[in-house]
Structures are given as structure tokens and as C-alpha cells.
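What you see is the complex with one protein chain gone and the rest in place.
For clarity, chains are labelled A and B in written order, and residue numbers in each chain start from 1.
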Amino acid sequence: MTTLLEGKDILRTDTLTDEELDVILSTAARFEAQLEDEGRLDNMAGQVMAAMFFEPSTRTRLSFESAMHRLGGDVITIADPKTSSAAKGESMADAVKVVQGYADVIVMRHPRKGSAAEAAAAVSIPVINGGDGAGQHPTQALLDTYTIKKEKGTLDGLTVALAGDLKNGRTVHSLVYLLARFDVRLIFVSPAQLKMPGHITEDLVDQGVDVTETDDLAAAMRESDVVYMTRIQKERFDDPEEYERLKGSYVLDMPMVEQAKDGITIMHPLPRVNEIKEEVDAYAGAAYFRQAHNGVPVRMALLALVTGRE
Amino acid sequence: MTTLLEGKDILRTDTLTDEELDVILSTAARFEAQLEDEGRLDNMAGQVMAAMFFEPSTRTRLSFESAMHRLGGDVITIADPKTSSAAKGESMADAVKVVQGYADVIVMRHPRKGSAAEAAAAVSIPVINGGDGAGQHPTQALLDTYTIKKEKGTLDGLTVALAGDLKNGRTVHSLVYLLARFDVRLIFVSPAQLKMPGHITEDLVDQGVDVTETDDLAAAMRESDVVYMTRIQKERFDDPEEYERLKGSYVLDMPMVEQAKDGITIMHPLPRVNEIKEEVDAYAGAAYFRQAHNGVPVRMALLALVTGRE
Partner (left out) sequence: MTTLLEGKDILRTDTLTDEELDVILSTAARFEAQLEDEGRLDNMAGQVMAAMFFEPSTRTRLSFESAMHRLGGDVITIADPKTSSAAKGESMADAVKVVQGYADVIVMRHPRKGSAAEAAAAVSIPVINGGDGAGQHPTQALLDTYTIKKEKGTLDGLTVALAGDLKNGRTVHSLVYLLARFDVRLIFVSPAQLKMPGHITEDLVDQGVDVTETDDLAAAMRESDVVYMTRIQKERFDDPEEYERLKGSYVLDMPMVEQAKDGITIMHPLPRVNEIKEEVDAYAGAAYFRQAHNGVPVRMALLALVTGRE
């Protein structure tokens, strides 16, 4: 019997069915419990995962590699694009066609939007998108959703604020489409220059999601159960003074947490530079490191599901 | 009982006995069948392979690493020479003497001809040459031979054309000595500037091989059961115009395939840049990706044989 996601690629979040999303989240929860009880699983013993990182991403790579090892599987890795055959002029499609003979599943990170779909079309083994430039980062959005569910017990009925650079943030774009499947209220908090793209906001409203836009982080946090911070990067501003003026208002510190809604959960995809002060780390609702750690069970679920080893 | 290749180094193809070649090819075929049936082997469980790549080679490295994992073994890797102790002035001999204490077998790639033999002389564990500059690349030649046998059923009675840069191609130099052990006819197809070195052609003729030289790829393909393409690199030409004039005639496209001998098998060591058009990939006899994949069972056979785990 073929299971739900067996043989499928994980390229984006918007094409996942509700049933697929549900099986991913529940498999991740089951694996996490099993890891705690039994220490190790062997679902993927004898299997090989190829981590093809045409762009460095330590966190995503190590988290996938750990997930594969926790399932009893092995890993082959291209961590540095400069030492790969791409440097010799090989096309990405040729590279993945070769590697499919070495592995049972490919995890790919690539700077070009659409590259993951291209890779998936070129090979017959499952491809998991570990981030394709300005495109998608589905496994991050899935672990974010898993984290909210785990921290809050449910997603339904929550108000979630997403703050910072909502214009360029691949992560938040993938995430809001997942959140829209639940009964959530969304608050988009950003400077005017870095607003969520209009077509995304419209999509969400069309789907019946209650969306508010503001540039007042403190106000948003007073109404939110979860605040998801992202980085505001200097290079996104034409006027450096504008950046200097704005960045301060998107730095989360303890006084802001104290005035926020009771028990607010604070998330961040990491790495953070200065968006959340270190003093916040000790706050019980500071979930960003737990969020990073949730990458392991969620990626275990994805690896096992697409290879039929769940 | 010690098996045939136990404790031996794999440094070049011309010193392999016919019996050794035979056991490598048959062990590879057996491993490939076992992998298909059982999914995994554990011949090398508990063993460690050191991949020492003093020069990057993603394909060869990943293929060896996958082979080791498919045998149940573990891998330690130097993928980037810039972060190795060679950068601190250590000799290659010292480096391998240290690593022999960490591993059961060493796979080495090094830009200097003769380096693999030096390494083998310095240590007591088996060394497999993963390419030593202008020297040899025996595992590539072995997987090429394995591929022809698998694609055609036998090597005897075949006509094999080798095309492109036959002067500088380490791969074809290692390969022709293996092919010469079978009842094959060889056609060397290259521009005059990039002919097979005279001493190799003479060696082959002395061994009784039927060798023809030509610069007409289309004509050669009309008589060949197998055509093995290699890249013509611009930097090999003194006169860039000469390169521009010639390169087109060594680009394999579908019209050429259609006029070739029926069922011709097309091979390439990869990566290709533009020597074979992508339109050819769909042709049933386009074997170059299967050829790359054959690197896994052939390297499994070599690893298991030299460590006595076959």
C-alpha cells in the first residue's frame, strides 16, 4: 500500500492538501515522541540522502542531516558550491540526474527561484526543496506551523503577528499560506517599504482570512498570541537614514514583551542579528530555539514520508 | 583465506591481471543485484573509508561515499584542500600516514601524477586512486568497462569509438588498456592536435588490437557499437579560431545518432558542457547517466575487495 506522500516531491506549501499537511504534522509529532522514548529510529536504515547545497545554509543542512541520521540513514553532502561540478559548467539538471544514482532522496538548496521544481522534473527520486532563492522554503514553513501547534496546542482561534521585512521574506510568504488553512487572524507588521506583497494579502483575504496591516509592532503584540519576527536588512533600503530610523522599532526587547498579550509566543527563523535582544531568551515564551530544534522531527517526517519509510 | 585483491592498492588499470578485472566486474554485478533485492548490504559495517580529495571532484567523491554507505560503512572526508593541513605545509605522505590511523581504506584524489602510488607506499592500508592529475583514473575506467558489458552483454566483438580530446584525456588513456584485454576494435576520433599519444596507440597495436584513427565522428559512429565522448577544452588550443572551427564537429546531436549504427550506445564520463545535446538524453542508447550510476556498484566492489569484505 502506498502511503499518502510516497514518491512525491516537497517543493512548495500551497500545493499540499490539508490531508498531507495533517499527516506531516502528526508524523513529526510521533517521531519526536519515539525519539524521546527509544533514542533512535531505523526507518531509513540503508537509505542515503543527498544534501545538495548550491548555496550554503548551515542550519538547514545540519538539521536535515541530523534528521536522516536519527532515522538510521546515511548522508552524502555537497556543502560548498565552489567545489562542486557546477564550477566546471555542468547544468543543475545534469548534476541531480547523476546524484539520483547515488541516493534515495535529494534535499536541494539553490539560489535560483524555480530550481527545485526543475530538479524534481529531471529525476525520479523525491526532491525536497531546502530553499530556492526568492521562491519557497516549504520545510521552514512546515516547522514553523508545527512549532505554533506544539507551543499553543492548536492553531485555531489564534492571532499571529508577522513582523519585519514582509516584502522579501521567502519564509513568511510560505508560512502565511499554511496558516491560512487554519482559523487564524493575521497581523502584518512592517514599515511601508517592506509590506507584504499585495497579491499575497489579496489571496489571503479571498480565502476568508482576517488580515490587518500596521507598522506598530507594540500595538500588534498586545493583541497577538504569537509574534513571528524577521530581519530587516539594510540593503533593502534606498535611503540608509530611513533604515537607521526604522530598525529600532523592530527590535524586540523585554519591555515590549511585558506590555504584550499574556503568554505571547516569540518566534524567529534564525539566524538573528539584533531583531530580538538576548535578554528575551530567558522568557518562557521565547520559542525560537525550540523552533529551530523542531526542524529535526519535521524533516524526519518529510524524509520518511516521501520515501515510503514512515 | 585471503581473497584475490585483499590488501592491494588500486592505482592503475594496466597492472590489474585479467583475473582481478574479472573478479571486480563480477563482484560489482553481484552487489548491484543484491542492492536491488535487499536494499542494503553490511559487508563493511564498522569500517571507515577516508576520502582525501586534495583536488575537488564532487562526482567521484559522492559516488565513493555512497558506495561505502551502501556497504554499511562510514566515511570521513576532506573535500576541500584549502582547509586541509596541506595548507600548513604538511607533506602528502605525512597526511596519509596520519589518516591511516583513522580509517581502513583511503580513497585519494590529487592533482599530481604519481601521488597515489606515493601514498600507497607510505601506508599499510589499501589506497584507491580517485584520479592523480595527468596520471590515471582507474575506477572511472573500470566503471566504463562495466557499463559497456552491462549495456551490450559482452565486450567481445564490439567496435568502440573514442572521440574528442584523446591527447589529454586521462580517462580514455586508462580505459583503452582495459578494453584491449577484450576482443574489441577501437576507433580513435579526434582533431589532429588532440590525437591519442603515439606510444599508447603503438602499445595497443603491439597487443594485437585493431586500431583506426580518424577525425570524422559521423563516419566512425556508422561503424561503432559504442561511442565514448570526451570534452574538447578551449585552453588546449594555441589558436582560438581553430577551437571554434573544430568544436562543432564534436557535438553529438540527434541527426548524428539517427545516422549512426543501429542501437549505438553513447557514453561520456561527465560532466558534459556541450559535447552531447540534451535532445539526445531521451534516446534509449544514451547511457551516460546509467554509466555514472554504475560508479556505485563498481566502487562498492573495489572497497569490499581490497579490505577483504567481499
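Following the convention adopted for this analysis, a residue touches a chain if its C-beta (ideal position, glycine included) is under 8 Å from a C-beta of that chain, and two chains touch if they have at least 3 such contacts.
Small disclaimer: the values here were computed from a predicted structure and weren't measured.
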| query | Of the listed residues A:A79, A:A93, A:A117 or A:A219, which contacts the missing chain in the full complex? | reply | A:A79
| field | Full-complex contact with the absent chain, from B:A29, B:V48 or B:V251 | value | B:V48
| task | Against the chain that's been left off, what residues of subunit B make contact? List them. | result | 45-48, 50, 74, 76, 78-80, 82-85, 87-90, 94-95, 97-103
| query | Where does subunit A touch the missing chain, residue by residue? | reply | 39-40, 56, 58-59, 62-63, 65-66, 69-70, 72, 79-80, 270-273, 289-290, 292-296
